[in-house]
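Please read through the structure below; I'll follow up with questions.
Note that one protein chain of the assembly has been removed; the remaining protein chains are unaltered in position.
Note that the chains are named A and B in the order they appear, and that numbering of residues resets to 1 at the start of each chain.
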Amino acid sequence: MLPIGHYLFLSAALFIIGVIGVITRRNVIVILMSIELILNAVNINLVAFSRLYGDVAGQVFALFIIADAAAEAAVGLGIIIAFFRNRETVLADEMDLLKW
Amino acid sequence: MQAVIQATMDFLKLYWAPLLCGLVIVAVLPLVVGYIVLVERKLMADMQARLGPMRVGPHGLLQPIADAVKLLIKEDIIPDNADKLVFWLAPVLSVGAALLSIAGLAIGPAFQIAKDINIGILFVVGVSAMGIFGIVLGGWASNSHYSLMGSLRSSAQLVSYETAAGMALVSGLLLTGTLNIKAIVEAQYNEGIWFVMLAPVAFFIYLVASIAETNRAPFDLPEAESELVAGYMTEFSGFRWSLYFLAEYTNMIVVSSVATTLFLGGWLRPFAGVRFFNFLDYVPSLLMMIVGVYCFVRVPKQPVMVQKIFMVSVGYLCLAVALVLFVPVAAPILKPSLREAVAPFYAGIHGAFWFIFKVSAYIYFFMWLRFTIPRYRFDQLMRLGWQFLIPLSIVNVLVVGVALIVGEYFHLHGWAMLLVTTPAAIIALVVALMILAAGQESQAGKENAAASDFYAG
Partner (left out) sequence: MLDKILFYIFAGLAIASAALMVTRRNAVHSAIFLVTALLATAGIFLQLRAEFLFIVQIILYVGGIMVLFIFVIMLVNLDVALQQIQFARQKWVALIVALALSAQLGLMLWSSDKIPGQGIPVLAAPPASELPANSEAVARSLFGTYLLAFEIASVLLLVAMIGAVVMAKKEK
């Protein structure tokens, strides 16, 4: 295993790229994909520490995060499909029904 | 930089054998797949009372080579607005996933490329599941409505039956307690019984799900010619189509190998540890000898000299294989001191023979089904997957788990486990029949409602 700093740096880099994707893109599906990237960055962090301390709890937590990401992707995409059926758009700017 | 080169040399020195095996498999597998296609065409012909390919080579044995040459020299057409990157990538993904999953399989106790991985059978199943991408992206990249619909249907089918196949594997894995492929086969050796007899419902579910997983009849709506032309493969021509084809037949081999490993005893002889059945050790060489002798008997009936020579050489090849199979069994009898030296050869070669024999039997069953049963309509297919197979597989896991706990309590092993698992299988079967009956009633109810609506108007 490499020194832990390498894995933390990788995880931070992926996290930043995911955050940029979430706050910069207009397409809602790309925003959801960037959220998945953020979750993966967190997973790398967890698994790296699990390996460092020899405790498998980190990997179990990462497993739960993957299950949670699946649930969230399913519901999020369901919402997108429902919205698309009504408004024919997937751009976040144009989803402004609740705006005054 | 020096350290990188040193590390690469160390890696090669350590792993040259598996890498070589991998290269050989990637080189040889297209040929093997070609001959499986020839076997399918000959079987189809036999079941339809005709002869099949007979022209190219003696009895059509060179047909796969002619087909391969034809596919390679065909023009490579890319549709107009197709996305070039994805169009190139899709068949590559399919073939890559299929070939990579072969790395996890163990053909004999010594023939495994990715040796002794902890997650053995899950690796094979998971990596072959990545082939779905090749189908989805292929349909989308073709920029054609029919391809897109075919690919969406095909991938929906694959995803649905993957769950059922996974749960069926889980009920088989409950009997072993480990995912390691060698450990699974050794567990069947230690128990002395193949897991197909301990978990028959799981084997049946895996059989049906694996037919759907590989897009074979009767679940081949996405690639049936009378339906969406060729589904997601429509716009791919020549070499790209042959890649998809290779991926499909490689998936067939992988899925058969997984079923063989988990349910049919892998590379074990029937009654592997029992001394009484040691005469079964002579069966492989006897079979090959019979095939060789048959080749020699047919030589005078060949019309042309080239075909006569070909038959003679095939006959000699079969006899050579029979000899290779015979030596490890006969040598310990003639000279008992050779027993230790010959044991790994016996295990390896005979293990490989039995494994290939069982995989071939499974694939023969696939082909037999293709020529016998009509195709399922897509909604019938999805209903079968979601409303019949998945509930049945979940109930099967529960029931096999309970059976195992009861078996542990009474310290049952080997054939005695049948005492607990047979009632479990019967309960699962009853549940299956109940689900089917409930399905029939709701179908009949719908039909009644439809009929009464018609007359009401």
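In this text, a contact is a pair of C-beta atoms (placed from the backbone, for glycine too) under 8 Å apart; a residue touches a chain by one contact, two chains touch by 3 or more.
Since we're looking at a predicted model, the values are computed, not measured.
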{"item": "Full-complex contact with the absent chain, from B:Val32, B:Met54, B:Ala68 or B:Val86", "value": "B:Val86"}
{"item": "From B:Gly57, B:Pro79, B:Gly126 or B:Gly192, residue that would touch the chain that is not displayed", "value": "B:Gly126"}
{"item": "Hidden partner interface residues of chain B, rising order", "value": "3-4, 6-8, 10-11, 83, 85-86, 89, 117-119, 122-123, 125-127, 129-130, 132-133, 136-137, 140, 148, 152, 155, 159, 162, 178-179"}
{"item": "Where the unshown chain meets chain A, residue by residue", "value": "1-10, 12-21, 23-27, 29-30, 32-34, 36-37, 40, 43-44, 47-48, 50-54, 56-57, 59-60, 62-64, 66-75, 77-82, 84-85, 88, 90-93"}
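Basically, only the chains that are shown with their structure count from here on.
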{"item": "Computed distance of Cα centres, chain B from chain A, in Å", "value": "36"}
